[in-house]
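One protein chain is absent from this view; the other protein chains keep their places.
So that you can tell them apart, the chains are marked A and B in the order they are listed, and the count of residues begins at 1 in each.
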Amino acid sequence: MEWLVFGPLAAVALATAVSVIVLRNPIYCALSLVGTFFALSGLYLLLQAQFIAVVQVIVYAGAIMVLFLFVIMLLDVGHEPPPWLRQDTPRLVLGIGLVTLLLLELAVAIGSWVSHGIRGSYTSDLVNAVGNTQLVGRLLFTDFLIPFEITSFILLIAIVGAMVLAKR
Amino acid sequence: MMPEPAFFVIMVAKIIVVFGLMVLSVAYLTWLERKVLGHIQVRLGPMRVGPHGLLQPFADVLKLMFKEDIVPQAADRVLYFLAPTLALIASFISFAVIPFGDRVRLFGRSIDLVITDVNIGLLFVFGVASLGIYGIVLGGWASNNKYALLGGLRSAAQMISYELSLGLSVVGVLMLSRSLSLVEIVNAQSQAWFIVLQPIGFLIFLICAVAETNRAPFDLPEAETELVAGFHVEYSSIKFAMYFMAEYANMITVSAMATTLFLGGWRGPFLPPVVWFLGKLFLFIFLFIWLRATLPRFRYDQLMRFGWKFLLPVALANIMITAAFVALR
Partner (left out) sequence: MTGTVPLNAYLILSAALFAIGVIGVLIRRNALIIFMAIELMLNAVNLSFVAFSRFLASMDGQIIVFFVMAVAAAEVALGLAIIIALYRNKESVDVDEINLLRG
C-alpha cells in the first residue's frame, strides 16, 4: 500500500527536481521547485509528520517560492542558454564527474549502513494518540527552547538585513 | 487496515454534495451581489432573466462559455491556462476540512458533516489559501501585459503582508481551543463563542480576510480605475469565469472560516445546525457586499502601512494578552 503512494511521489519529486536545473525559463524552474516541495510534503505525510508537511507547504510553497517568483518577475531575468550549449565543456564534465562520485559514495554508504541509532520513545501509536503537532510543540518549548529563541533572533536579523540591503 | 466500502461511498457522496453546493452558491453569489449592490444604489439590479433575475447566473455562464477565448500572442500559453485553474482549485479545496454541521444519523450510521476532520485542519486551510497567490501572480505574468503584471505583483505583496496578520489573529483562538482541528475548535465553543473572548482577533481576521480575497476596499490588484482590471485584463471567456468563480468561492471560504473560528460554527439553539451555519455564513457574505458598496479603495501606501504598522502590532499584542490570560487561568 505504502509503495503505491511512495512511488508516484518519489517520481514526481525527481522529475520536478531535474526540471528545476534544466529548464531555461526561470519561472518554470521556480514552478517545478514548487512541485518538488509538494511531493516532499506528501512524503512527510506518509512519514506521519503532518505538522512538518503542512509547514513545508506554507513556508516553502506559500512564502519562499512566491518571493522567488516576485524577484524573477521584478528583475525580468532573461532566458539563459542551456548549459550543454555553453562553451565550457571542461567545467561541465568536471562537475558531473564529481557529482557521480558523490552519488556513488552515498550509494555505498547507504548500502552498507546498519542503524546504530538509539530508538526514541515516540512510536507511531503514541504520535497518533497525542498528535504530531502537539508533540512538536511540546518539544519546541521544553527541550529545544533555546534553539527556538535563537531562531526567532535569526529571523529578526534577516528582516533587518533585508531592509538594509533593499533600501540602498 | 482497509476502511469498509461504505466509507468510500459516504466520502464520495459528501464531496459531490459539498462541491455541487459550492458551485451553485458561487453562481448565486454573483446574483446576490448584483441585487444587493443594486438596492443599495437605489436601483433594482438584474430583473430580466427569470423572476427578479433569478436565472441570471445561468444566462451569464452560457454567455461566458460562448465567448471567444482569446490568448494574447506574446502570452505564455501553458501558464496562461494553468493560472486560472490553480486559482479555482485553491479556492475550492479548503472547504474539505470545514465542519458545517453536527454528527447526524442517516440510514442507520452516524455521519460527520465535514468531508474530513484532520488534526491540522487550520494549518491546511492556511496552506491552501497561500497557494491562491500563484493563480493571480502567474496569470498576471503570463498575460505579458504591463497592467496585468502590476496587478499580479501588487496582489502578491498584499497577500503576503496580510497573511501574516491573518495567521497571527487566529493564534488566540488556538490557545483557547488547544487544537488545530476545526471540528475541535467548534466543540471548544460550546460555552462561549470565540468572538466574545477574542473580539480583537475577530476584527483583525475580518479585515485580513477582506484583503486576502482582494475585495473592496482592498481590491487594488484589480483596481479598474488605475490598472484597467489588474491581473485578469487579458482573460476572456471561460478562463475569466474561472477567476471570477475563484474570487467568489474564496469569499465563501473565508466566511466559513470566520464562522467556524469565531461564531461557533454550526452551534446555535433551536434551529438545526446546518441552518445556523449557513445563516452565519450569509451574514459575512452580506457584510462583504455591504463593504464593497460603502467604502472607497485604499491607496497602495495606505494599504501597506495599515497592514504592517497597525494590524501586525495589534495582532501580536492580542496574542500576548491572550497568552497571559490563558497562563493565569
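Convention: a residue touches a chain if its C-beta (ideal position, glycine included) is under 8 Å from a C-beta of that chain, and two chains touch if they have at least 3 such contacts.
On a predicted model such as this, the values are computed, not experimentally measured, just so you know.
Chemist: So which of the visible chains would the left-out chain be touching?
Modeler: A
Chemist: On chain A, where is the contact patch with the chain that was removed from view?
Modeler: 1-3, 6, 10, 13-14, 17-18, 20-21, 26, 29-30, 33, 36-37, 40, 43-44, 46-49, 51-52, 55-56, 59-60, 63-64, 67-68, 71-72, 74-75, 77, 80, 83, 86, 91-92, 95-96, 98-99, 102-103, 106-107, 110, 115, 117-124, 132, 135-136, 139-140, 144, 147-148, 151, 154-155, 157-159, 161-162, 165-166, 168
In this text, only the chains that are shown with their structure count from here on.
Chemist: Using mean CA coordinates as chain centres, what's the chain A-chain B distance in Å?
Modeler: 29
Chemist: Would you pull the chain B residues touching chain A in the complex into a rising list?
Modeler: Chain B reaches chain A through residues 76, 79, 118-120, 123-124, 126-127, 130-131, 133-134, 137-138, 141, 149, 152-153, 156-157, 160, 163, 180.
Chemist: Along chain A, where are the residues that touch chain B in the complex?
Modeler: 27, 31, 34, 50-51, 54-55, 57-58, 61-63, 66-67, 69-70, 73-74, 131-133
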